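Omission of a single protein chain aside, the complex is shown with its protein chains in their original locations.
On to chain A.
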Amino acid sequence: MIEFKNVTKRYGDKLAVDNVSFRINEGEIFVLIGPSGSGKTTTLKMINRLIPLSEGYIYFKEEPISNYEVYEMRRDMGYVLQQIALFPHMTISENIAQVPQMENWSDEDINKRIDELLEMVGLDPETYKDRKPSELSGGQQQRIGVLRALAADPPVILMDEPFSALDPITRENFQNDLLELQNKINKTIVFVTHDIAEAMKLADRLCLFNEGQVEQIGLPEEFIESPASSFVEQFIGKVNQDLNLTAGELVAELSVAETESEYPVVKEQADITEIFRLLSNNEAVLVETESGPKKLSRSQVFGYLADKRGVTS
């Protein structure tokens, strides 16, 4: 569907992307991952020509992207931004309607499509259609951001760290929703993230960038089983640590005080997934330890995890 052949992007003397070649297959979720400044976002934006490439070729449907009329080509590639960037002066339906309007759909078709899309992400069309983006929560806004990209049913969706502005719980839900959605729509999705856990969860195939170069491309399990370099090993190492944490280890790490309150109680051995599940409905959980129950609040847990991931990103 999309192919990079010896693509280089230079800013002055600085190489942002250095002689990169790979192929993205139709219908897969292809995740570009790497630390910040590694060239992954630049790579994504070169696909829809928001950033012009310096050398090499990018092919879309077997044609060099420079052969397409740029605005029309972009309408074949839905675009979801990290900043969400819904147009604040337009209603939800106007935001979604932009691409279909440019494609000269009839008003009737556009309205039908808007209702269909809102229902697909579980937002009641009558309630939300005429609201302004500012009346929606951050999570709802990014759902609309995704719908705007999907509106004219493009074969490709480009997503630039789409969930990083959301809180961790919403992010988890979004990842699940995206996988579910992909089962229905089966698009070619290019997804940029710096979060290795997110990447592992979503990717059909992963592409790890480091300093403008591709370190490894492959299935997620290949990254764990046969990392191509020590950089890869180190980068994905973090995810295992994070996901293997237990309630007891968290308590030890976070030096929490003893408290008596009405929160759900977990054992010391409970793994982090169970803590996430409880925290999605409660402000905190109580961990049973030898020295009595200890409170782990939501903000403590996520703050801790964010700090740890901050090291990799």
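Operating definition for what follows: a contact is a pair of C-beta atoms (placed from the backbone, for glycine too) under 8 Å apart; a residue touches a chain by one contact, two chains touch by 3 or more; residues count from 1.
As a convention for this text, contacts and distances are computed from a predicted model.
S.K.: Name the omitted chain as UniProt records it, choosing among "Magnesium chelatase family protein", "Choline transport system permease protein OpuBB", "Branched-chain amino acid transporter AzlD" or "Fumarate hydratase subunit beta".
M.R.: Matching "Magnesium chelatase family protein", "Choline transport system permease protein OpuBB", "Branched-chain amino acid transporter AzlD" or "Fumarate hydratase subunit beta" to the record, the invisible chain is "Choline transport system permease protein OpuBB".
S.K.: Just name the one of A:6, A:25, A:66 or A:83 that touches the chain not displayed here.
M.R.: That would be A:83, which touches the missing chain.
S.K.: Take the complete complex as the reference. Which residues in chain A touch the chain that isn't displayed?
M.R.: 48, 50, 71-75, 78-79, 81-83, 85-89, 98-99, 102, 148-149, 158
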